[in-house]
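Here the complex is missing a single protein chain, while all its other protein chains stay put.
A, B and C are the chain letters, set down in written order, and residue numbers restart from 1 in every chain.
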Amino acid sequence: MYFGIWAVLLLCTYITYKAAFIELGRFNAAVALGIATLKATLVALFFMHVWHASEKLTKLVVIAALFFLLLLLGLTMTDYATRPWS
Amino acid sequence: MPQPERENYLNKEYGVWSWLLTTDHKRIALLYLISITFFFFIGGFFALLIRLELLTPAGDLVQADTYNKLFTMHGMVMVFFFLIPSIPAVLGNFLVPLMVGAKDLAFPRINLLSWYLYIIGGVMMMHCMLTGGVDTGWTFYAPFSTSFTNTKIVEAGLAIFVAGFSSILTGLNFVVTIHRMRAPGMTWSRLPLFIWAHYATSIIQLLGTPVIAVTIVLVAAERALHLGIFDPKLGGDPLLFQHLFWFYSHPAVYIMILPAMGVVTEIIACFSRKRIFGYSFVAFSSIAIAVFGFLVWAHHMFVAGISVYSALVFSFLSYAVALPSAIKVFNWTATLYKGSIHYDAPMLYAFGFLGLFTMGGLTGLFLAALGIDVHVTDTYFVVAHFHYIMVGGAVMGYLGGMHFWWPKISGRLYPEGWARLAALIVFIGFNLTFFPQFILGYMGMPRRYYDYSHMPEFQVLNVLSTAGATVLGVGYLLPMLYFLWSMRYGKPAPDNPWNAAGLEWKTSSPPPTFNFDEEPVVTWEAYNYDELDAPQKEEVPVAR
Amino acid sequence: MLNNFPLWPQQASTIASHVDALYIFLLIVTGMMALLIFVCLIYFAARFRHRPGVRAEQIEGSTALEITWSAIPFLIFMVIFAWGAAVYFRERIPPADATEVYVVAKQWMWKVEHAEGQREINELHVPVGRDVKLIMTSQDVIHSFYIPAFRIKQDVLPGRYTVEWFRATKPGVYHLFCAEYCGTQHSGMVGDIVVQEPAQYEAWINGGSTGPLSATGEKVFSELGCSTCHRTDAQGRGPNLQGVFGKPVQLEDGRTVTADENYVRECILDPGAKRVKGFQPIMPTFQGLVSEEQVNALVAYIKSISATKPGDASEKSKSSASAAAPAQSNAQPNGSQVQ
Partner (left out) sequence: MPDSTVAGLHRQEQHHPELLHHFAEPQQQRDAASLGMWVFLATEIMFFGGLFCAYLVYRRWYFPDFAAASKSINATLGATNTAVLICSSLTVVLAVWAAQTARRTLLISMLGITMLLGLVFLGIKADEYYDKFEEHHVPGASFSFDNVPIPGHPGEFANPRHAQIFFTLYFVMTGLHALHMIIGLGIFLWLLTMAWKGRFTPEWHTPVEIGGLYWHFVDIVWIYLFPLLYLIDRHP
């Protein structure tokens, strides 16, 4: 299974790399970040064994950390996205 | 008690190395106690000089530059080297394993490492102070700090960076210990609320501190290489610095106050001989404070140039974080109802905490109201408000906790009469110092002014405040003196002088190196004062 | 000393009474909350003090009570929040026809330029009863323009404009403070706000002036050679700037921005960032070549050629000043006049 995940990850890297050279407008960033998130999720779930973690606690820690990261980014953006002049 | 002393963590080994290389959480707590007391008096000395300068409107005691360094170093020392470590690193370190029934924290060597990091940070800070200091205010706002001042920003930043890692490691140790090291039977709902408060504190330490660490890295890089992350001359945004800074530094206030809330909860339960009113509400309000604490940071920036809509969001969220604090105050008050209240010194400190914290919390409502904040932000109103929380609240809690657990820590009783006197002096001195500052603030006196000869009408209130500060200084010196005195001359303490609930009182005073002679098994609920007071008709041995 | 011992700041702007009303409301509400808590604390502490033989009564808690004492404060908080936000919006959003004054902060002084061309340092003269809008920027670090008697404060940032406005209600001299710590002489960065009756103010503003700010701007505009590209016909290599100010502008990258003070400023200092659709990126940056004062003058000039009634700005303000009677003067008699 590990080799399967590994192959998928390499494939994703290749797709990210190639997709960056295609004109997709706004979607370039979306594709790049979407694939990055997919890769990160695969690594976390399978290589870091979150999927098979015996406890919910590990999952809780991961979710909590991501939640606070989004808080930092999201609430900062309430300022930057609504400044009238930027 | 004439019999030879039992072996405990204090007398098991002697010698410098047995302390400096110890991994015993209780000894590390004492190392922290000594170091933070040192920094407390350094910071207090700066505060006294600040107050003396403000006795007269003209700048006549020190130079403007010196004054700016004084309040900067006062802030940095008090925040990063006293308040943030204070209760967690001393009382928390000592008590968390005892309260959950563990032999030590989960990572004893990381615990020692955390103290060393603190000391390294502290030495760097001392070196920075002795060789010139910093004059930016503890907030070191860009671009003043990155491009204009010529004081030792990078060194001070590095000191805070290192001390921050000490704080992270302490939080990490607590979280893992509370999750993994609880004794059999010690379920989450049986944990003392002190533990819940420390758990919540640890969350903030873990998730907030790294952000300021990386902010410091950026400031240092910008300063050293003349880059432009925050300097608008080079395309940066100074408000980004403020966002990143307050993302940590607002929750940091809860790092200071949450543990004090935990301490006060224990004291109130014990001295009113009652289970705490609304246990689960008090517990979850701690977690709520930790989480909501991260949602409100930009209320420090209402006039800084953020968008109006953003200010609206942050004002609203600030009221959300006020709620769990209010719930706690109501529950503490309700706990007293139909209690059997004793007035020992720790309880006096707890009462002091309740009064001052309530004042601090309520004045926070003024600051969160957008329209008023515009007028009072960056004035003495803010200074008074956060001192009511961080000194009136956190330091009162810290002193209350030191008295409450001193018999456990030192194995000696402190002199009760002196302790009550000190509590009274601190309370009066505190109010005399900081209450006038609310009025000064609404009058419009800006903070960080060294010379107010332009507005001599502010002098009366400033004189009151300075007078109060000297009283407060005496109030803080007293406990240190009689604690030291009691280590040698105090009466030996029984294992449970307050007849208090909680595992820490079930072991000897002072505890043995591994805390419990046999592994405790918990079969009772938290705060089982009905059981403690019921069966044996034995009079409560009160320490006098 | 005691006869010079005020406990309440003077009220000298229209916003001050709003802030004070909310403040008094908060004093009452929080006073009642504090009273409730302290009375309970003291009463319980006295009533339930330890008596030998009397045991504490164990009470587990009460969800109903918890919900009550969460919900009621929350509702009160929401009232405070809404009221505070209402006052804030009033403070933040300047009226459209306010008299504009440019403020440049630097370590450690305030430099003020009126549209009519008067310049002041650490002083600001304003007439009673007229809306005044301050357009502020800093040459170095962050400062904060704070007038306690008006209950207004706004940080002044380098690299962009921030704005605050007020309408003074009472003649007198009031404190001006820098409220954001800005370095060694921070506490020396103070000044006076001189509020005058309109007639006195007119005399002051017309005395010894060097001509309107927009005229200075026009001079800078031609000196720097701006007019060679920004021509008033459609042939220029840069956009025609007449009538542009305050209107939406289509940018090259598809966005639309409003041509406000910050936009004009950015176009001067960083022309590439928000280029107007259909024009080549040929304009050089003036970063470092123009002073803050010159930028302000340019902004004032570009504004003046967009005004509906192009001409002397002071004329316009004269007419509005006569219309504005001295506004409500419910200021506290409390407190002595500052020198």
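Rule of thumb we're sticking to: a contact is a pair of C-beta atoms (placed from the backbone, for glycine too) under 8 Å apart; a residue touches a chain by one contact, two chains touch by 3 or more.
All values reported here derive from a predicted model rather than from experimental measurement.
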| item | value |
| --- | --- |
| Shown chains that the omitted chain touches within the full complex | A, B, C |
| Contact partner of the left-out chain, one of B:33, B:181 or B:422 | B:181 |
| Residue of B:34, B:58, B:214 or B:474 in touch with the missing chain, whole complex considered | B:214 |
| Where the unshown chain meets chain B, residue by residue | 13, 18, 21, 23-24, 102-109, 112, 168, 172, 175-176, 179-181, 206-211, 213-215, 217-218, 221-222, 225-229, 234-237, 240, 243-244, 247, 513-514, 519 |
| Contact footprint on chain C, counting only the chain that is left out | 252-253, 270, 272-273, 275, 280-281 |
| Absent-chain interface as seen on chain A, which is shown | 2-3, 5-6, 9-10, 13-14, 16-17, 20-24, 28-29, 32-33, 35-36, 39-40, 43-44, 46-48, 57-58, 61-62, 64-66, 68-69, 72-73, 76-77, 80, 86 |
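We take it that only the chains that are shown with their structure count from here on.
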| item | value |
| --- | --- |
| Chain nearest the overall Cα centroid | B |
| Centre distance in Å when chain A and chain C are each reduced to the mean of their C-alpha atoms | 42 |
| Shared-contact residues (touching 2 or more other chains) in chain C | 160 |
| In chain B, residues with contacts to at least two other chains | 239, 308 |
| Contact set on chain A toward chain B in their complex | 57, 64-65, 68, 71-72, 75-76, 78-79, 82-84 |
| Residue numbers on chain B that touch chain C, as the complex places them | 59, 64-65, 68, 135-137, 139, 141, 143-144, 147-149, 232-233, 238-239, 272-275, 277-281, 302-305, 308, 311-312, 315-316, 319, 322-323, 326-327, 329-331, 333-334, 336-343, 351, 354-355, 358-359, 362-363, 365-366, 368-375, 377-379, 439, 442-444, 446-452, 454-457, 459-460, 529-530, 533-534 |
| In the complex, chain C residues that touch chain B | 1-2, 4-9, 18-19, 22-23, 26, 30, 33-34, 37-38, 40-41, 44-45, 48-51, 54-62, 65-66, 69-70, 73-74, 77-78, 80-81, 83-93, 107, 140-142, 144, 146, 148-149, 151-155, 157-160, 162, 175, 177-188, 190, 335-336, 338 |
